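Every protein chain but one is kept in place in this view of the complex.
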Amino acid sequence: MSARIHYKNLGKSGLRVSMVGLGTWVTFGAQTSDETAEEILTLAYESGINFFDTAEVYAAGKDIDIVDCKGDVTWSKGIHFADQLAMRAEIVLGNILQKKQWRRSSYIVSSKIYWGGKAETEKGLSRKHIIEGLKGSLERLQLEYVDIVFANKPDVHTPMEETVRAFTHVINQGWAMYWGTSRWSPTDIMEAYSVARQFNLIPPVAEQTEYHLFQREKVELQMPELYHKIGIGTVIWSPLASGILTGKYDDGIPIHSRAALKGYSWLKDKILSEEGRRQQGKLREVAEVADRIGCSLSQLAIAWCLKNENVNCVLLGASNVDQLYENIQAVQYISKLTPNIMHELDRLLGNKPKANRRDNVSR
Amino acid sequence: MSARIHYKNLGKSGLRVSMVGLGTWVTFGAQTSDETAEEILTLAYESGINFFDTAEVYAAGKDIDIVDCKGDVTWSKGIHFADQLAMRAEIVLGNILQKKQWRRSSYIVSSKIYWGGKAETEKGLSRKHIIEGLKGSLERLQLEYVDIVFANKPDVHTPMEETVRAFTHVINQGWAMYWGTSRWSPTDIMEAYSVARQFNLIPPVAEQTEYHLFQREKVELQMPELYHKIGIGTVIWSPLASGILTGKYDDGIPIHSRAALKGYSWLKDKILSEEGRRQQGKLREVAEVADRIGCSLSQLAIAWCLKNENVNCVLLGASNVDQLYENIQAVQYISKLTPNIMHELDRLLGNKPKANRRDNVSR
Amino acid sequence: MSARIHYKNLGKSGLRVSMVGLGTWVTFGAQTSDETAEEILTLAYESGINFFDTAEVYAAGKDIDIVDCKGDVTWSKGIHFADQLAMRAEIVLGNILQKKQWRRSSYIVSSKIYWGGKAETEKGLSRKHIIEGLKGSLERLQLEYVDIVFANKPDVHTPMEETVRAFTHVINQGWAMYWGTSRWSPTDIMEAYSVARQFNLIPPVAEQTEYHLFQREKVELQMPELYHKIGIGTVIWSPLASGILTGKYDDGIPIHSRAALKGYSWLKDKILSEEGRRQQGKLREVAEVADRIGCSLSQLAIAWCLKNENVNCVLLGASNVDQLYENIQAVQYISKLTPNIMHELDRLLGNKPKANRRDNVSR
Partner (left out) sequence: MSARIHYKNLGKSGLRVSMVGLGTWVTFGAQTSDETAEEILTLAYESGINFFDTAEVYAAGKDIDIVDCKGDVTWSKGIHFADQLAMRAEIVLGNILQKKQWRRSSYIVSSKIYWGGKAETEKGLSRKHIIEGLKGSLERLQLEYVDIVFANKPDVHTPMEETVRAFTHVINQGWAMYWGTSRWSPTDIMEAYSVARQFNLIPPVAEQTEYHLFQREKVELQMPELYHKIGIGTVIWSPLASGILTGKYDDGIPIHSRAALKGYSWLKDKILSEEGRRQQGKLREVAEVADRIGCSLSQLAIAWCLKNENVNCVLLGASNVDQLYENIQAVQYISKLTPNIMHELDRLLGNKPKANRRDNVSR
């Protein structure tokens, strides 16, 4: 049985993305050697994956935890291992693309802008940083343009008009084809759309957000409304909840796992919390369902994300080829997630989000 | 010690509303005699309340439960007590205003449009119904205009452009000064704003929504964002959770209480549910806090709503003068709700809403 | 078995129209007495029909064939019987509505503007005639507003901007809720939409057009595209092809039939043409299908129109109550038109329209 990658339009845009994409942000240049990165990217491309996601990350500093950029740890915590990782993901990806010489039109590269450096002017969604940040990414990627540039976070200190004008500018300059958002609230996204309509600028096409068995509300309740109203697509990351859904933390924190790393104490704390232990219990039951279907827990978790019709693309991370191969195979199991199985999982998890009845009476 | 009513701008509009308003919808013409209604309105006006809220309700039929208009019970449930209430609230309010001859410029009347009759064309937010519904309300109220016309619910079957154009039309005709929404999601409200900006129409000024000790998320998390982004004000109803927060259901359903009425079985069910019983338990602890402050449980519950700076106006219902008087006194106790007390209440209730941490990193 | 009238939104607008409407244009004031007209309208309203369509017609002249307004006979043909009919339909409808005192919000009245009189300035879609024509209709109808005002024909001699501005004006004046088109090409309709978008005016909501077993192309091929692109609804008239589909011309022109009337020589010619005779042959086969289903040929023809999901409302004419009653019963037979039966009819008729293959490659 072999995995067959399908393609979907990203939101209501004309861009056709593979249902599975490759997130290179955390792994490339950090957890993998350059050779492994090349093997991973090659497997992805040859499997039909056409979407490679990366991000600008803090470049020159010494005291910023790269993980902060993803989690919610405060900005200046001072952990000293990120300086080896800095900027590496884009450079590694750029080098591989340069070497492989695949037709530029056959794949999609996205990057994310927010944290570009230590200086005051090197972060956020000001016109200055959007332009300078994207140019930095393009240089590291050795590309003329990215396909999608994402705002990696909302910036409450920059007026939305400035941000939307800046994204429209970089698109008009030819440095990006589309722009999107990441970790924005529906109201943030609607504001961007509204500003775009008011000033005849270019609206965003997609939101990139976290989605997995234990975090469902935004993708299941709010994103469909945004799709129907203004055509926003959904790209999701962390389908395995930073590894929690692989089941490897079932007996605690293995010594070489990510949660044991210095910069990931937030993950360790999460796993060892009361809520974390409760989730491990549920995972054991989910694993039984996976057994019955004949796939691994990770594969089930990924297939479950892919099953959601509103999700356009699930970004997979991988630190080696075998892991990516296994995770791609998840697409085979989507059809096994029958309504009965989905219902059983909802029951097990007990977290199917519900719209507020009295607030949304007729929906 | 006497209650002093303060005034706030409604959202970022220029309209100054009293922090406490009078909701006449459920009570006037139904639970109160016309004489009592007059006494209530007079007390309100003389206490400094300048905001009287009402709604169109089903007019000519016999078999519609007025409660349906508020909840999500299906339209044709066939409970036969609403026909006595029908249209009465607006008529009673209009008669009193006519009689009292207060200066029209000294008070604010709002009505709500959605359910106007039994015919297919007499409900929803089509242009036809917004215009005809509001004209019907004005006739019953004997007014030339209302100050605010609210959409009582979102209407997914009418394009937002049609709805916003119709509200702009009735404002341009002079039949309303402002328009607002009720029970709309933030995304609905943002869409209305976006359409208004795109077509140079008039955006809404306020959302009217439920808020009380047991329902907090929308008002505490989402409304501030709407206020900051697009100036939407917040008017809240049901500060006492349909009477639950008066403490009167502590020992079950008293025979003459609202929850014992025929049309209110949903309320009875809610009170007697497991969740309802758990809430009664917490209420006993909240009542102890009220005792310490020296006010009634109801007063504490109202003062707690008023304490929220993002709330522009709390609508009180009242079926007699004493009840209104007591509830107005709640404003005295706002200052007693010190940070310590608020923190204690949060701990007791255990329902302080939190933004998704990873999705709103820097907030 | 009793007919149950359902309701649909008119295009993507919020207006809910009954799937069957009453066309009063040809019959009221002409083929029926005022008493019969009242009986017909009452039966319609009580059956759940909420949509009454009429039209302005030439008022004061002596030498205009009213039928010309509907057919394509040239304007000044000089047949002298229309002066008895002139303006009568709107007056008769207005008198009945006045007498019955149904709630204005419970029904929909539409009129059509194009031919308003003999003078040069009394026809077409100039600002002058749209305003004066509609005001004349409102006066005859004794109404403050119509729900929909239709342009009865495109007017190539008036710039589209003028026409769309004028319809927007009468809506903003409160004389109409919506505007629509009748017998406009898709390109005409798209031009109106485009002008509305360019100048922020109000776009049309529906096209009123001919549709029946022998005329299918526009409704089946073109209207769906207009619905999907810009939300235009479809109201259809002549579901019985001016009576041809009743089967009454099977043996020639009966002496009291419409085709025997002086003004209807175009209809007589059509029936007696080679094409007409071929159609009579097919009708005999269609009648056999009707027999099998257990309904009349007329009922089958109407049900067949109603079966088309893109049709929002089928306008029925009737010159007596029995005829209307029979035709309303057609709604019972919609469910009998199974895919097999529909396929059989397509085969019998041999006129199922097909999109040009090479021009619309991927559709």
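So that you can tell them apart, the chains are marked A, B and C in the order they are listed, and the count of residues begins at 1 in each.
Note that in this section a contact is a pair of C-beta atoms (placed from the backbone, for glycine too) under 8 Å apart; a residue touches a chain by one contact, two chains touch by 3 or more.
Quick caveat: nothing in here was measured; it's all calculated off a predicted structure.
Just so you know, the chain we are not showing touches A, C across the whole complex. In the complete complex, the hidden chain is touched by one of C:G117, C:P154, C:G180 or C:P204, namely C:P154.
Within the full complex, the residue among A:V57, A:V92 or A:I108 touching the omitted chain is A:I108.
Touching the omitted chain from subunit C are residues 71-72, 75, 153-156, 160, 183, 185-188, 190-191, 193-195, 197-198, 209-210, 215, 217-218, 222, 225-226, 229-230, 356-363.
Where subunit A meets the omitted chain, the residues involved are 7, 9, 12-16, 18, 50, 103-108, 147, 172, 174, 177-178, 200, 202, 231.
Simple rule for what comes next: only the chains that are shown with their structure count from here on.
Using CA-based centroids throughout, the chain positioned farthest away from subunit A is C. When the CA atoms of subunit B are superposed on subunit C, the rotation angle comes to 90 degrees, reported as a multiple of 5. One finds 54 Å separating the Cα centroids of subunit A and subunit C.
Work out the mean CA point of subunit B and of subunit C, and you get 45 Å between them. Contact of a single residue of subunit C with at least two other chains is seen at no position.
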